[in-house]
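For this depiction, one protein chain was excluded, whereas all remaining protein chains were kept in their positions.
== chain A ==
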């Protein structure tokens, strides 16, 4: 069997994985990057809007503290505050570093990196290039890897001496030795041959779980692999009940339903209207945001040119609010003909400006829906986009509870709390990708011996099982049933009974998944690949549904029809998922969030905090504020 030894194995080659690998290589570690699809085609490439970083290039009032506050608000204060702090502080450096490696960004007139408005961000904050920022980011990181390989060739005579990419290679198990990570077991998609990585540290950067849903902006790769690998290796997942339904996915034609329409459309002036022509978002500003958003169309429109004296339009509320509002309008019978609402930029900007600022959107609607967005409105509706939940990690190092296991990006949990702000993902990838790469490197430096690879036989038996069963369930049918179930019963609006029904279905599907059969051999066989991915999707769906059933409140990406309010008591609680190595049953326990550090909590005013936190926490805040005043 093919076998390789590395210091650090990074699983996933999107923004987080590549940044982690670059960091590990720069710290002298022999690093492998394993990715399921082609190198340079990861989901990051689809990101449109930009990377949020408080550089203050467009509005000099911006700084990390404002960004931190926006992030915590967007996540409804459930965020891991240390992650939100590190993210806000380090994002500008990561953007500048990316530029030094060759990334291009749209510029201000005086030659600085331009920044655009986005939902939930107080100031223009997103570094971007048109509406294809993710493509530029992944290309730059990809080429940085190539540059490092050429440096290594010059010194060692081998391009792959320190960093090697294993593309179209899927990991099915993490391997352990006495409780610590010792490697990973994978198969080549092309040949079906197995491959063992012998490595003391693994960084998970596998992204999300969207393929458990029918309507999603995610592609086939997003089957929750990293989430499941971590669970099965003994790590914990947090916040799994929080799923972001991006408010604006395409609703028509059906074949592209769910594909993303960037939030930049709204950031650049686009508005949402219902079938009556009303800008309905003014009716959906929740109490916690009442004083931060415009109350009239006139004020909202003035904000685009004068942010000092006006409040932002409610189309730029955080994504969870907008998605719920669209959902409610459609349910009330005020939807568009094709079951969404109208997103109009044609009446707001000159055609030339739309094409310049939103070239990909213009192209996408023209090509896919035969709609000219410079002349008519788009029809849009919510689509499963991002999971806030993921591997519970140490904020500073990305370390999971299993020694040697690290996670960064969408597969990690905590940074975004119950709802992620647009633009905070690309910056998250860079900030925590780098930190996880550094964390893994330091961990390896501290080891006294290399752990031994064990469990290869079991991993191989599990992987070949679907090929060896003659006549069993079709994995595609199981997958479609799971997608329908999650979409209908654990979607944007949840009820105890429905989530319970979904859990019953998932339970039955788990049994049936033990009996899937794939014909056609091991060579590039997508049916077999799906049979293996099903284990991960089912496990992750079980986490989502179980946590969604337990959390009896509505917050961010988790809305309970039977518990519509947000509860300060629930704010302090994280739901932590774990599972045995065979994945037979997910267990969920409650865990208390640590209190925010005094210097961070006092960045908020009392009136705002009182909407989120308990009386006890407010007393802590008062004490912290008094101490701060005494010091100054």
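One rule holds in what follows: a contact is a pair of C-beta atoms (placed from the backbone, for glycine too) under 8 Å apart; a residue touches a chain by one contact, two chains touch by 3 or more; residues count from 1.
Here, contacts and distances are computed from a predicted model.
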{"item": "Protein name (UniProt record) of the chain left out of view, among \"Multiple sugar transport system permease protein\", \"NADH-quinone oxidoreductase subunit L\", \"Fumarate reductase iron-sulfur subunit\" or \"Transketolase\"", "value": "\"Fumarate reductase iron-sulfur subunit\""}
{"item": "Which of A:146, A:355 or A:493 contacts the chain that the document leaves out", "value": "A:146"}
{"item": "Option touching the unshown chain, where A:525, A:567 or A:593 are the choices", "value": "A:525"}
{"item": "Options A:32, A:45 or A:371, residue touching the unrepresented chain", "value": "A:45"}
{"item": "Positions on chain A where the hidden chain makes contact", "value": "37-41, 43, 45-46, 55, 92, 96, 99-102, 104, 106-113, 129, 132, 134-136, 139-140, 143-144, 146-147, 149-150, 190, 219-221, 252-256, 259-260, 360, 363-364, 367-368, 474-476, 480, 518-521, 523-527, 530"}
